[in-house]
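Only one protein chain is missing; all other protein chains are in place.
Labels A and B are assigned to the chains in the order they are written; within every chain, residues are numbered from 1.
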Amino acid sequence: MSTIQSFIKQPLSVSVRSTLRGAGQVMFQQSAWTGLLFLVGIFWGAYECHTPAVAWGALVGLVASTVAGMIINEDFSQGIDGLWGFNGILVGCAFPTFMGDCWQMWTALIFCSMLTTWVRHGFNNVMAPWKVNSLTFPFVFCTWLFLLASRYMFGLEGDELSKPALAVADATQGLDTSFGHLVIYWLKGIAQVFLINSWVTGAIFLVGLAVCSRAAAVYAALGSAISLGLAVAFGADASDIANGLFGFSPVLTAIAIGCTFYSVNWRSALWAVAATVATVFIQAGMDALMLPYGIPTLTGPFCVTTWLFLLPRYQMDRRPEPDHSDWVKDIENQENK
Amino acid sequence: MSTIQSFIKQPLSVSVRSTLRGAGQVMFQQSAWTGLLFLVGIFWGAYECHTPAVAWGALVGLVASTVAGMIINEDFSQGIDGLWGFNGILVGCAFPTFMGDCWQMWTALIFCSMLTTWVRHGFNNVMAPWKVNSLTFPFVFCTWLFLLASRYMFGLEGDELSKPALAVADATQGLDTSFGHLVIYWLKGIAQVFLINSWVTGAIFLVGLAVCSRAAAVYAALGSAISLGLAVAFGADASDIANGLFGFSPVLTAIAIGCTFYSVNWRSALWAVAATVATVFIQAGMDALMLPYGIPTLTGPFCVTTWLFLLPRYQMDRRPEPDHSDWVKDIENQENK
Partner (left out) sequence: MSTIQSFIKQPLSVSVRSTLRGAGQVMFQQSAWTGLLFLVGIFWGAYECHTPAVAWGALVGLVASTVAGMIINEDFSQGIDGLWGFNGILVGCAFPTFMGDCWQMWTALIFCSMLTTWVRHGFNNVMAPWKVNSLTFPFVFCTWLFLLASRYMFGLEGDELSKPALAVADATQGLDTSFGHLVIYWLKGIAQVFLINSWVTGAIFLVGLAVCSRAAAVYAALGSAISLGLAVAFGADASDIANGLFGFSPVLTAIAIGCTFYSVNWRSALWAVAATVATVFIQAGMDALMLPYGIPTLTGPFCVTTWLFLLPRYQMDRRPEPDHSDWVKDIENQENK
């Protein structure tokens, strides 16, 4: 209530703060400062990789999805917490990464970003009986459909997508596993949460997380490290590992299970490690599933695994009835204790 | 209750009327006259395209699925309203369109039509907690499985299906966009709801809709027009556009959102337009998804999109608690107001 009153008094500053929070919520952080640092990381990485459209797309998607919530959504407190924007910013990163820089792409980007806010409302309704949240799945679901559509609508120019194929070559050889390179892969694994291929961005993201929650930064680092180790040990594709593509979903799972939906303790830590390990295999499986379409898994493996580990509603901390439908409340409850 | 009493008094005339209503319910119209005009359109188009088996299949599927309900279903009022037959008639249109005219196909057609009535009961149970209906998804789901099965069971002769492929050629060129041709594509988009490739059938369907609900006819026309415009602007496949294959799912979405589950007003009109736009992209995406199987999307894109736009349960008219589990009641409620 008081947040809505503050919005009426200072519409601009609250709007800006809520929009920035949208960026932070991608990794479950409600802080506008975290969101700002994430945006800095995105802009740095996008310009470093000579794909500025990704950075501007992120900004457009963030604003469009927040506006979509304002137009239709009754529950304004969700918007204040930044829960309207986090799917849209990811749509905004994904579209210019995989599709050409044309008016059709930008139109689709804005429409799809808005769609995620509405779809999220529906998905959360669907999942409410099991007390889980749709996480970033509205982004994943809508973006999958639009990327697939670019295979059929040549105006969308999906040229940057992988070529559809029935099998990949055995390409594990040739991975440089010197310590310095491993650190770079590890940081890129964190940067790829926003589809950015830059270790500097990964480092900025870690700082952004630490600003709001040191535990989240630790779990992000741990998630990327575990996935890196497993991907090497089980012989995954070398270029995928080198670009951090095995890291971003486990990073999100680790933060979600380790310090978002459960409070930090040994029991939840072991559960988070098991979930992170599962994410790596589930991602490899989903990668194979996408192969005939040449479509990326996005953060789908994170969503699937996190649901799998939340749905049994095992008790991992002192709260009597695990309810994982709203992480903002979950985090607040932890802090109160 | 009184409907069941009337059935006991006049079993034949009520049976015929309920069966005809099954044809009308494909486009949410409970009128037996609409259903009769739809059947006329189907027979006209099937004979025009030299595929009479499609018309007779429609009739067999309609009767088989209605009988399946009589055998097992407790809720007789559903049958009276024509809600047993609308999936079966679509099965009956689809099987002879894509599979060979042999005894195995006809056996499978009858079994699959009956299955849709039972499956519908289960799907509606599944969706009840979110107050949405399974729409034509029982038809879509069962037909997908049988069409896929024809790839593995050579007795079903799935020769009319597309060849499985990993990518389509860039074939937007060569579309005749003169006004006369656009009108033909637009009418074919409506005819393809029943898998008929004939503009005359499309015109008959429009008349059939107008007999029962003028708003439904307007939204059908609008849905086909919007999808045609978007498909051209975003460079979709020329032959798909010319055969009306981008039209039928948006037509159904427009009727569903615009004047079935919500009453007619400006707010629901805008929502219907957004849903129609989304259907076009979702269909293109699902087309790409089906590409490696050479299987059509059928009315799947309509089902998915309509669910996405109903699940948030946004309020678009004066009814306080949106409940979209039963369109017969929804339409009655509108008329009472």
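Odds and ends about this structure:
To be clear about the criterion, contacts are C-beta pairs under 8 Å (C-beta built on N, C-alpha and C of every residue); 3 or more make two chains touch, one makes a residue touch a chain.
All of these numbers come straight from a predicted model, not from anything done at the bench.
Annotation for subunit B: contacts to the undisplayed chain at residues 72, 74, 104, 108, 111-112, 115, 118-119, 121-123, 125-126, 129, 144-149, 151-156, 164-166, 292-293. Within the complete assembly, residues 129-130, 166-168, 170, 172, 231, 233-237, 277-278, 281-282, 284-289, 291-292, 307-314 of subunit A touch the chain that is not shown.
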